[in-house]
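Some chains omitted; the rest stay in position.
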Amino acid sequence: MNPLLDLSQRDEPIYNGWCTIPSSWSAEVMARAGWHSVTLDLQHGLIDYSHVVPMFQAIQLTGTVPLARAPWNEPGIVMKLLDAGALGVICPMVNTAEECARFVGACRYPPIGYRSYGPLRARAAFGADYEHSAQRSTLAFAMIETAEALRHLDAILDVPGLSGVYVGPADLSLSLGSAERSDPTNPHVLDAIARVAMACRARGLIAGIHCGSSAFAHQMIALGYRFITVSTDSALLSQAVRDVLEQLRGGRSSSRGGVY
Amino acid sequence: MNPLLDLSQRDEPIYNGWCTIPSSWSAEVMARAGWHSVTLDLQHGLIDYSHVVPMFQAIQLTGTVPLARAPWNEPGIVMKLLDAGALGVICPMVNTAEECARFVGACRYPPIGYRSYGPLRARAAFGADYEHSAQRSTLAFAMIETAEALRHLDAILDVPGLSGVYVGPADLSLSLGSAERSDPTNPHVLDAIARVAMACRARGLIAGIHCGSSAFAHQMIALGYRFITVSTDSALLSQAVRDVLEQLRGGRSSSRGGVY
Amino acid sequence: MNPLLDLSQRDEPIYNGWCTIPSSWSAEVMARAGWHSVTLDLQHGLIDYSHVVPMFQAIQLTGTVPLARAPWNEPGIVMKLLDAGALGVICPMVNTAEECARFVGACRYPPIGYRSYGPLRARAAFGADYEHSAQRSTLAFAMIETAEALRHLDAILDVPGLSGVYVGPADLSLSLGSAERSDPTNPHVLDAIARVAMACRARGLIAGIHCGSSAFAHQMIALGYRFITVSTDSALLSQAVRDVLEQLRGGRSSSRGGVY
C-alpha cells in the first residue's frame, strides 16, 4: 500500500516535496513533478484540515504518496489526517518518549495504539483491507528538533511503532544556539544531525530531514538520511520569480518583503 | 429549545442522521429526510469547523436539531461547536470520569462547568434566553468505546451534567478484540452494549449508539437505546449508487476502492 | 485518452453518474462506485466553477472519465471546463444549428473551432500531446430538449464536430406539453426520444439521455441510447435516507420538503 516502504527496504532515498500553499492545483503541480511523496505542512504552511482532502486527492491522482505534518502533537488532528488519506504523519517537537508514545499511539489501532476506527476516505482510497495494512504501512515520523529531544533520543527512538524521525534544522539550530536556519554548517548542529542518523540506522528506522538545497540533500544522504525534503513550494516559486525578474531587469532585484 | 428532550422524556427513540460530507446542501438533503436530529461528524467525517456554520444553518432551516461530534476531547472545539449553534455534542473516547468531567464542563456555563461565554450564533438562533436554556437543554454525550471506558462506566455516568452516552461499536469491538466493525454479533460486545444501556436507564441518561442498519437499530431500541443513528450520508449514497449500477449491469458490480 | 470512445466504438452503453453536490468527497464516492464517467452539473446542480477542479481531480483519481454540463451555451465557461480537465461537455438548450455551432466551436481548437489555447490542467492531466488528442477525443454533447430543437434536429446533428446529443426528458416533456418530468410514458415524448436516437445512429453520433431509474435506462438502451445517466447524487442520497427512516418508523414517512 505504501511504496515508500519499498524504497526504504532497498535503502534508497525517498524524495519528498513540501506544500505550504493551500490549493489542490499547486499540490497537483508539486506531485506531478516526480517526488516519491508530497507532505502537506499544517504546522508552518498556510494549510489546515479544510484544505487537506482535495489536496490529498490531487496528490494521490499522480501516484505520489500523500503525507502531512500535523500542526502539533494532538491526537484529534493526527487521526483526522490519517482518516483523510495520509499514508504518514510527521509530528513536530517530540521531546520525550512520553510525547513520542502519545503521537505514535494516535497513528496505530489497538492493541498497538489508540487510534479510533473510522477511516472514511482512507478505506475508500486504499482498499477494504486498510485497517490491517495501515498498521504496517502508516508512517509515523517524530520530529527531533531540540536539545531536549537529543538528550532523550534513545528513549524516543525506542518507542514501539515509530517509523522514523524528521529533523528540523531551523529549530534544532535555534535550540542549540546557532544562528543558521537552513542547511547548517555549525559543527555542533552537524554532529547532532549525524548522531540522529546513526541512532536511526542502528534501529532500522528511517531518518528524515528538511533540506534547503539539493547540495545539502546529497550531504545528508551521505550521512544516512533517506527521507529527504528539499525546499518548499512557496520558496521555489518565490525564487523562480525573482530569478526571472532579475533577468528582465539585467541583474537588479526589487523584491518587496522578506525571503522565505 | 431542544425537542430531543421531549422525545427523551416520553421514552421515544430519537432518530439521528450522520453527516460526513462537507456541504451545506447534502446536510439539507439529510435534514429534509425527516431525522429528529442530524450530527456533523468532525471526528471521522471529512468536516471541520469551517464547514459547520452553513451546515447548521441548513439543518436548522428544516426544523431538525443540529448536533456535532467533536474531533477529540478538547474544550476549544467543543465550545466553538456550541457557540455555532449545536444543541448537543458527542465526544469521542471518554475513558475515565476525569475525561468525562473535562468534556461536560466545556458544555456548561459556570457554576456547573467552565464554558466560556460568547454564544454568538447560538443566541441569534435560539433566543435571548439562550444562556439559561442552554444549561438545561444542551446535550453532552460521552462516547463509550473502549474496555477502559467499560471499567470506569459507573464513574463516567455519575459525572454531573452528562446527558447520555454514545456507543461506537467499531472501536468497542476493536478494543474488546472482536473483528466486527458494525452491527456486532459477538456476545462479549453485545453484553457490553446491553450493560451500557442498563446503566444509563438506571440514571435517567440517554443511551445512544451508532447502527449500520435499521435491523440493528430495532435490536438496540429493544435493549433500551433511545438515541439511534443509522449509517452515514457517504455510506448511504455509496450503497445506493452501487445498487443502481448493479441493476444497470444485470447484477455485476464494478466498484473502485473499498466500501465505507 | 478518452475510454468513452472505445465503449462507443464497441456500441456498448456508457454508464454516467451525475453530481449536483458541490464536494470533492461526494464526487469521489460517486466515481468509486464504478460509473464509466461522472458529470458535474453546473446547470441545475449546486456546483459552479470554483468547485470544479477538486471534483475533477477526485473523479480522475478513480480512473473515471470527468465530464461537465455547462450552465448555459456560453463559450467562456465551456472552455474553462475543458481547460480544467473535462473530457467532454454537455450543453443545455441547443435549439438551432447556429447554437450548436457556437457550442461545438468552443470545444475545438482552430481550424475546426475557436477554442482558445491554454489547457493548463488538461495538459498536466492528459499529457503533452493534449492539444492534438483533445481535438479527437473531447466529447461535445448538445442537449435536445425542446420542440424547437426537434424541428431543427437534422441541422443540429449535421454540425461538424458534434459528438452526440443528450436528451433532457423533463424539459422535453414540458416543451411538448406533457406533465411528466422523469422517465416519460407519454407517446409523443417517447416518439421524439426514439426519433433522436435513430437520427444519431444514422450519423454515428452518441445518443445520450437522463434516466430516473435503471428500468427506464434499459428501455432507452433498447432504443439505441448509449450514454446513460441514472438519477443524481442528491436524489439517490435522499431516497436512500428516506428508505432507512421508513424502515425505522415501520413504514411511516415524515420528510420535510419536496422530493428531488
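Read from first to last, the chains carry the letters A, B and C; within each, the first residue is number 1.
One rule holds for everything that comes next: a contact is a pair of C-beta atoms (placed from the backbone, for glycine too) under 8 Å apart; a residue touches a chain by one contact, two chains touch by 3 or more.
Keep in mind the model is a prediction, meaning the values are calculated, not measured.
Of the identical chains in this model, 3 are shown in place, and the full complex in the file is built from 6 copies.
Going forward, only the chains that are shown with their structure count from here on.
For subunit A, the chain with the farthest CA centroid is C.
Between subunit A and subunit B the centroid-to-centroid distance comes to 34 Å (mean Cα coordinates, whole Å).
One inter-chain figure worth recording: subunit A and subunit C are separated by 41 Å, centre to centre, where each centre is the mean of the chain's CA atoms.
Distance between subunit B and subunit C, defined via averaged C-alpha coordinates, is recorded as 38 Å. Shown for subunit A are the residues that touch two or more other chains, namely 53, 121, 124.
Residues of subunit C that touch subunit B in their complex: 13, 15, 17, 20-23, 25-26, 29-35, 46, 62-64, 214, 217-218, 228, 230-231, 233-234, 236-242, 244-245, 247-249, 253-257. Contacts from subunit C toward subunit A in the complex involve residues 24-25, 28-29, 32, 53-54, 57-58, 60-61, 121, 124. Of all residues in subunit B, those touching subunit A in their complex are 20, 22, 43-46, 48, 50-51, 70-72, 74, 77, 92-93, 145-146, 168, 170-171, 174-175, 177, 181, 234, 257-260.
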